[in-house]
Each structure stands twice: as structure tokens, then as C-alpha cells.
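Some notes on the structure that comes next.
A single protein chain has been removed from this complex, and every other one stays in its place.
So, chain A:
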Amino acid sequence: MRDWTKQRTERARRLEQAAPFATGKVVKADDVTALLQRVIRSGDRLCLEGDNQKQADFLARCLTRVDPATIHDLHIVQSGLVLPEHLDLFRLGIARKLDFSYSGPQSGAIARALDKGNIELGAIHTYIELFARYYVDLTPNVSLIAAVCADREGNLYTGPNTEDTPTIVEATAYKSGIVIAQANRIVDKVPRVDIPGDQVDFIVEAPEPFYVEPLFTRDPAAVTESQILMAMMALKGIYAEYQPKRLNHGIGFATAAIELLLPTYGEQLGMRGKVATHWALNPHPTLIPAIESGWVEQIHCFGSEVGMDGYMSARPDIYFIGKDGTLRSNRLLCQNAGLYACDMFIGATLQIDLAGNSSTVTPDRIAGFGGAPNMGSDAHGRRHVSEAWLKAGHEAAGGAGPLVRGRKLVVQMVETFGEGMKPAFVEELDSIALARKLGMPLSPVMIFGDDVTHIVTEEGIANLLLCRDADEVEQAIRGVAGYTPVGLARDRKKVEELRGRGVIRRPEDLGIDPLQANRNLLAARSIRDLVTWSDGLYAPPSKFRNW
């Protein structure tokens, strides 16, 4: 007769072995490594909560101290590989296999580790794709998570940076896994229950508060006139044309410039209330002037941002705020909102090829995707309509009809040259060479060309919806690729013909005065201006305080 409760029995066995190191659910900081050594088994799937912001950094440090002779071959399943300790697990032989989404600051180290064969790579996922697999074939056996505070029953307050925690805990706790939380403080009563205590097995008060990376703060002082010109083109050539009300912005400087132009240039174009009213968006400080000017109705957040908590708490009509008065974020739900409920994604990339495929992978950097492929893809399951969505769909189909569905606007804003004069437009993505080198069956592509609808550069806008074949797509892309080798190799006659059809539009075609592309057009020109706009509620981290 088959034993149907093996997982439950195994869980009970591990908890029993761990019992000497806990008082109730509470574990002393000094005992955590010993506890981990009892509850983790070699070959386990393990999630060491690393979101793109919040990090279970104390538990990560403890895990690097377990004995690799006892615990090895762990399969790490987590969205963000952000801390050096995450890579140490592989270097030390504690972990072997990896499934992840985003690597940000470790993108160089992860490329080196893959090259050396220290990591067996499962796949680079998008966030919701990895979360989905938590519930199908990548369910964690053990999850190590981070909370702001915990009570002795294990109830957790994860606060503004709730991010991935509910998703990780749900998958682990309901499949006989073990959940261990680090908390900044253990308290008698948590301000609100983000994670119910019966889903949490152990809690430890960490010696220091968990680390949070400020990721979405763009200093207006660093916005260039070229980025302002691109932002003006996007506003006049895309926002005003399609009028997308619901959208997501990436985190680059060009989209920050758009945010800072809404109250000035956007106002001149008469767009307030007609576009960009509802957002799936991280708490971008550069959106403060638009919020304060009455542009924005509502924002749901993937995570929080250092310094924005006080401002958001004071704007509960705009943000999702708990009864305790602080933000509640949720990456799974916000990514889903970006996928299904937004009419437009607009963001940056590092490389674009002649078919419009875009990638942030370079030979020495694997940054992962995060959420961009979901934000930047047309959800084929979408069934509700909006004017922006239908207009894009009709442009792509060359007409309307009872069965012509809409399209999400997926806009790539890219400066023709990146850092060190590296061309952003290429004949072949670096990710193809990388995949060849590492023997990956699929080259990592952030957004496939068939999902991209527009490319905005300093030279103009290419509308790929209006292209009728691959050759037109190629010339439309070359036609905005500036003075890169790809741009210089354009067929000038064909590019002029595309321009005549409105497939390519230059600033002068859009009636944009280049003299207006000036930093005076920005609603805020410094971090300090943002603080002023926020009525002193925005508290920028020290590295952005330059006054």
C-alpha cells in the first residue's frame, strides 16, 4: 500500500530534530546555522528570499556557514540573486542548481560562475513564471524569508516591502515544506498580519534589519536633453496618439524623463486625465510631481522604494495601504496586473536586433529578466477592450473587424549608443553567442520582436505595428538606429518611404521644437525638487542627498 504522507512525515522528522534549537517558534540568532543544518537536506529545493529589493540577508549568511559535507546539491529557486552570499552557496558547494529571474548587481559574478561550471542553470524566468513553477514543479522544500517584525506565534508583518513573501510562503507551507523567517524585531503584536503565523515554522530576530536595495530612484539631475527629446517624442507620438490610461514604466532615465514631463509638456498637450491615470508601477520618486499635479488616480506596486514609504502612507487614495497605514506591495499580483490590466509597457533595453528582439544579456553580464518580459508582452488571454488596445490591434491587422483583437503597446526606449559608445542596435544579439558558449537551448531574450510595437530613439519613433513584412521591420529599425553601424547601413530610399507612411516619425514630423528639449522642461530637476514636490514626505536615501 502506498504511503500518501511521506512529505508530512519528513517534515515532522525535521521539525523534531530542530526542536532543541527553538523555544516555541523562536530561534536565537546564534543557533540559526545549527537549525538550518537540521531542517535542510541535500538536494532540497530551497528559496532564500531574494526579491529584487528585500533580502533575507542574515539567513543567507547563516546558510553559507553550513557544512557542505552534510548539506550539498541544493536547488536554489528564488527570484533575485542579489547578494554575494547567494553566489557563495555555489562556490562553497552547498548549492548546485539554480532557477531564478533577476540578478542585478551579481550579473557579472553569475556569468563567471556559469562559465566556470559552478552553477547548473535551470532557466532564467520572468517573475510570475518562476512563481507559477513554485506551484507546479519547483515547490520549495524550505523557504528562508524576511519580515519587518514577527510575534511569537509567527505572525509576520512584511510591510511596504511585502513583495514575493506571500507567494513563497503559500507554496512552501501548503506542501509540507518548512518556513523560517528573519525579522528585524520580535514584538508582542504585529501592526498587521501579512503572513499568518500558522504558515511559519521558525522566527529569528536578525542582528541587523534586512537589506533593501533602492532600485527605482532616478536623479532628475542626471536626465539629459537627448532623453528629454525622446520623452517628448514618446508623449506626442505614442501617449497622445493611443491615449493609454493603464500602464507600466520601466526604470530607465528616458521613462523617468517622461514622468517628469507629464506636468509640463503633457499638460501643454492637454493630456491630463486622458492618459496614464492607472498604473502597475514601483514607487518611482520621479512620478511625485505628476501625482501632485493630479495626473494619477491609482498605483499598485510590485515592491516599495527606500524613502517613499512616508509619502505613500500619506496618499492612501493613490496607493494600496493597509489598515495599519503602510503600503502593501505584492509582486505576483502586480506582475499579473502589468500583464493583463495594462495597455502599455514602456522601458529600456541594452541591445536590439534587426527583428526588434531585445536583450539585456551581454557576454560578461547576465542580469536576468525580472518582470520585463511579462510587462512587455501581449497577453493572448486578454479579453477586455480599451481604445488604446484596439487601436494598436487594428494598426497591426491593417483594419478593424469582428475578430480583430487588440494589442498591448510595448515600447522600447533606447539611446542609440550605450555606455562607452557601445551601439545599442546590433546585427546579432550577444545573448546568442552566450547561449552557444553555455550550451543553452534557448538564447535569453528579454522581449521578442513580435511583441514590440514601437522603438523610440533620439532619432525618432519606429512603429512596428505598421510594418507589413520582415524587411520593413528591419528598415524601420535601421531608420531610427542613428549613427550606429546598423543605422548607417540603412536603405535610405526605403527609410524615406517608411517615413512617408508614418512608420518612422522624426521630431520635426511630430512638430516637436528641439529648443524645448531642455532641462527647464522637467517638472523637477533634482532630488531636492522631488522632496519639495512631496511636501517633505519623500525622504531620499543618503546617497541621493547631494545638498
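Convention: a contact is a pair of C-beta atoms (placed from the backbone, for glycine too) under 8 Å apart; a residue touches a chain by one contact, two chains touch by 3 or more; residues count from 1.
The criterion applied here is as follows: contacts and distances are computed from a predicted model.
Its UniProt record calls the unshown chain "Malonate decarboxylase acyl carrier protein", which is the correct pick from "Oligopeptide transport system ATP-binding protein", "Anti-sigma factor antagonist", "Carbohydrate ABC transporter permease" or "Malonate decarboxylase acyl carrier protein". Shown as candidates are A:Ala12, A:Ala29, A:Ala470 or A:Leu488; the residue that touches the absent chain is A:Leu488.
Of the listed positions A:Thr224, A:Gln243, A:Ser293 or A:Thr532, the one in contact with the omitted chain in the full complex is A:Thr224. By the touch rule set out above, chain A reaches the unshown chain at residues 224-226, 229, 415-417, 421, 457-459, 482-483, 488, 506-508, 513-515, 517.
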